[in-house]
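All protein chains of the complex are present and in place, except for one that has been dropped.
So, chain A:
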Amino acid sequence: MNYEETELTLGLPGRGTKRLLSGEATTKGDKPMVVGWPPVKEHRKGITMSRRYVKVAVDGAPYLRKVDLQSYGNYDELLSALQELFGCFTESDEKKLVDCVNGTLEYVPTYEDKDGDWMLLGDVPWKMFAQSCKRLRLMTRTPSIC
C-alpha cells in the first residue's frame, strides 16, 4: 500500500508530484513525459527542488513578508498570493494592481535579479524569473495626469 498518497501535507491544492512508472507516459505542463528522456541519470535528478524563499516589500506596508517562489507555477499565482498576503491592493479591470482605498495609487511589481538589477515583473518566462529573482518589491506610483 502506498502511504505517501494519503499523507497530510501543507501545500497548495493541485500541486502534488506525479510518480512516473517505468513504461508509462504521463503529462507535465501539457507535454507527455517519456521514459528515459531527456537522458539524465537518477542521481542527477531533483537538484533544483529546494525552496526559494524571497523577501517581498510593498511600499507603505509596515513590514516585509517572505514567499516561496517554488510553490507557484506562474505570475498570476504569485500576484494572487501577494494580494492575499498584504491585503492592501487588488487587481483592477485593466489588469493593474491598485490600492484598495485609493484607486489611483498603482503598485508596480518589480524584482531584483541575480545581477543586482531591478527589473519589471513579467518580461521573461516564469521559470527563468523564479531562478533569478532575489527579492520582490511592489513600488507605488500615481500615474501623472497631464
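Note that in this section contacts are C-beta pairs under 8 Å (C-beta built on N, C-alpha and C of every residue); 3 or more make two chains touch, one makes a residue touch a chain; residues count from 1.
Throughout what follows, contacts and distances are computed from a predicted model.
Participant: The hidden chain: which UniProt name fits, "PESC protein", "Phosphatidylinositol glycan anchor biosynthesis class S", "F-box domain-containing protein" or "Cytochrome c oxidase subunit 7B, mitochondrial"?
Facilitator: "F-box domain-containing protein"
Participant: Thinking of the whole complex, not just what is shown, which of A:Val34, A:Leu64, A:Cys100 or A:Leu120 touches the missing chain?
Facilitator: Touching the chain that is not displayed is residue A:Val34.
Participant: List the residues of chain A that touch the chain left out of this view.
Facilitator: Against the left-out chain, chain A lists 22-23, 28-31, 33-45, 47-48, 50, 114-115, 125-128, 130-132.
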